[in-house]
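Excluded from the complex is one protein chain; the other protein chains are retained at their positions.
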Amino acid sequence: MIRFDNVSKTYPKQNRPALDNVSLEIEKGEFVFLVGSSGSGKSTFLRLILREERPSTGEVHVLGKDLAKLSNWKVPHMRRQLGTVFQDFRLLPNKTVGQNVAFALEVIGKPRGTIKKVVPEVLELVGLAGKQDRMPGELSGGEQQRVAIARAFVNRPMLLIADEPTGNLDPQNSVGIMKLLDRINRTGTTVLMATHDQAIVDQMRKRVIELDQGHLVRDQSRGVYGYQH
Amino acid sequence: MIRFDNVSKTYPKQNRPALDNVSLEIEKGEFVFLVGSSGSGKSTFLRLILREERPSTGEVHVLGKDLAKLSNWKVPHMRRQLGTVFQDFRLLPNKTVGQNVAFALEVIGKPRGTIKKVVPEVLELVGLAGKQDRMPGELSGGEQQRVAIARAFVNRPMLLIADEPTGNLDPQNSVGIMKLLDRINRTGTTVLMATHDQAIVDQMRKRVIELDQGHLVRDQSRGVYGYQH
Amino acid sequence: MRAQFVMAEIWIGLRRNLTMTIAVIVSVALSLSLVGAAMLLNSQVNQMKGYWGDKVEVSIYFCNKNNQKNTKDTPNCASGEATQAQIDAVHGQLDKNPLVQKVYTETPDQAVVNFKKQFPDSPLAPYVTADSFNNSLRVKLTNPSLYQEVASQVEGQPGVAKVDDQSAVLKPLFNLMNTAQWVALAIMVIMFGVTLLLIVNTVRVSAFSRKRETGIMRLVGASNFYVQMPFIAEAAFAAVVGAVLASGMIAVGKYVLIDMVLRKQITLISFIGWGPVIQVMPLLVVIGVGMSSLAAVLTLQKYLKV
Partner (left out) sequence: MRAQFVMAEIWIGLRRNLTMTIAVIVSVALSLSLVGAAMLLNSQVNQMKGYWGDKVEVSIYFCNKNNQKNTKDTPNCASGEATQAQIDAVHGQLDKNPLVQKVYTETPDQAVVNFKKQFPDSPLAPYVTADSFNNSLRVKLTNPSLYQEVASQVEGQPGVAKVDDQSAVLKPLFNLMNTAQWVALAIMVIMFGVTLLLIVNTVRVSAFSRKRETGIMRLVGASNFYVQMPFIAEAAFAAVVGAVLASGMIAVGKYVLIDMVLRKQITLISFIGWGPVIQVMPLLVVIGVGMSSLAAVLTLQKYLKV
């Protein structure tokens, strides 16, 4: 599914690499937490998978393809097989919940019939049945993140990438989001989630990958947030 | 220090008020947590204090002044007596740490001599002595938040307002930031902090104000994050 | 200190978006040079109006030998060349008319001299002799538009071949010049509009791209002056540089077009000198700076709120 081979990434004008010689592999169907203190390179790791950045050295393989060999105009097609969720939801404030999810299908040119069918399905899956016509501003943060997950999942991607999806949520809503991601993972979708949330990681007991200043310092199945807490 | 008298706030084009008839008072020197689930109105509460928004009904008094009676051009002077810290740090990426802090003084027209003196002082206070010439991108998130706190505190405000200052930080860094805010509170500065972080609230045992869908539902001295967790 | 910091911020702003700054300078320069050109065209037209306006007069031609042969055009001349007595009689009548400001006489010999002076390039010039012309009176009226009253008094009197109103001849010319002034005004208004839009757009881009800075400024309590100053100063700076460039372009244009090309070829027209050009230049700077500062202030009202 995802393979990093000796990947390093140094941003322009930075002297310290954000990722330093990271190698790992994530299999189909796994649920993986990416932890590490702020600036340890978690977002960089995810951006490399999304090909928003390119590695300075090393190879990144996603869904069996070497991203270095992927030409620019093929990147959008690759991204359609990934779902992405962020801390700040990234919804369009002037579109309804349903339109926000449909937008993701419209801009990749899906036929209208398909859209009409799958949008309510996925909204029901994330627990927003009946809220199709609400505006994002009228929803709680937890509900907004559900919309974002629905949008990421509507295309039934093989891989769901989440960068601190509970970062803006209170503990109660966070638990709800984690249950949803777990449910999505059970459908066979690989989930890779960067987080700071100690309680969640400790409770879920999934594979934990820890970065520290760009170094891969831990890769533990059924792990907890950190040794020292 | 801060007094809300029956304050309600409904944003334009919203039917549900973001704050609903909230009355409370915060005294000089207090340390107050503002908790509540996402969308409960915490940020709205803080924005009313900063006069980034005006209440729909009710009165907000800050530092003894009725904000409704404050003319627009006097708002900047009022804000100079407040310090503000946000989840996303809000640093200028192309200025050094020292320049970022100095910027806050320069734009309010402080003389250069004063700036040269107080910037290193405040950086030492927040634990960044010697990192004056680093760029924000070279610092960890915890260190960046310290810079933001330094900038908020350099003017020695009476009141420090923090909107989820640890939202982007890992637990370790969060603890550091909380210790720093506690230290600042001990100098006599009132601290008002909105947060989701259960661990922190439970550990600090300070006054807790809880909002739920815009209603003030709890105001407890030496409180914890929530009853039901 | 304050000033130095503000200057530094402006400089950073200008440099950060060098292409943008250059674009604004270029467009302000282009717009203002068209504005300036329109102003100079206006000066030119006014000068020509003044020049010819002074010359408007009524001409009274008396019969000469040729007219006698050609009675179809000048039936009044059947009795031959006008006598001096006839001329004096008309002259005397005109002198008494309150509408008349002044009367000049022009003999055929003077007419030849005047013709050759006025139309040196005419193909007729070699053949023009005193015989071609008549004795005539040039009458300057107190009010040129009352020409008809004077004409009717004089027309048909013995010896008068023809009464001519020069203002009628010059009328199309004046109309033409008025049209040119309207066109110049239209171009000027258009260019004002385009420049304003350009500056508004630029300030918007600038405000967008510096949202972070301005957000922090407002956060820490910077006054509106401090927040908005850099944008206004940037716009004003671009306008000053643009106006200077426009002044240069106008000076070059006036030199090449008027001094090198037109003045040599069109000797009949008196062209504007450097005076109006030099007057226009500071005006361009004032217009440019005024317009861009105004556009910046108005734009910022919308994009940078307290």
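The first chain written gets the first letter, and so on, giving A, B and C; residue counts start at 1 in each chain.
Following the convention adopted for this analysis, contacts are C-beta pairs under 8 Å (C-beta built on N, C-alpha and C of every residue); 3 or more make two chains touch, one makes a residue touch a chain.
Since we're looking at a predicted model, the values are computed, not measured.
Seen in the complete assembly, the chain not on display touches A, C. Only one of C:Leu30, C:Val139 or C:Met291 touches the absent chain when the whole complex is considered: C:Leu30. Within the set C:Ile12, C:Leu99, C:Ala151 or C:Val194, the residue that contacts the chain not displayed is C:Val194.
Across C:Ser79, C:Ser152 or C:Asn175, the single residue that touches the chain missing here is C:Asn175.
When the full complex is taken into account, the listed residue touching the unshown chain is C:Val205, out of C:Val205, C:Ala251, C:Leu283 or C:Val297.
Of the residues in chain C, those that touch the hidden partner chain are 20, 23-24, 26-27, 30-31, 33-34, 59, 61, 64, 66-67, 69-70, 73-74, 115, 121, 123-124, 126-129, 131-134, 161-162, 164, 166, 169, 171-172, 175-176, 179, 183, 187, 190-191, 193-194, 197-198, 200-202, 204-205, 208-209, 257, 261-262, 264-266.
Take chain A: the residues that touch the chain left off the picture are 72-73, 75-82, 84, 90, 92, 103-104, 106-109, 111-112, 151-152, 155.
Criterion: only the chains that are shown with their structure count from here on.
Each chain gets a centre from the mean of its Cα atoms; the one farthest from the centre of chain A is C.
Averaging Cα coordinates per chain places chain B and chain C 63 Å apart. Separating the centre of chain A from that of chain C, both taken as means of CA atoms, is a distance of 69 Å.
Chain B has its Cα centroid 30 Å from the Cα centroid of chain A.
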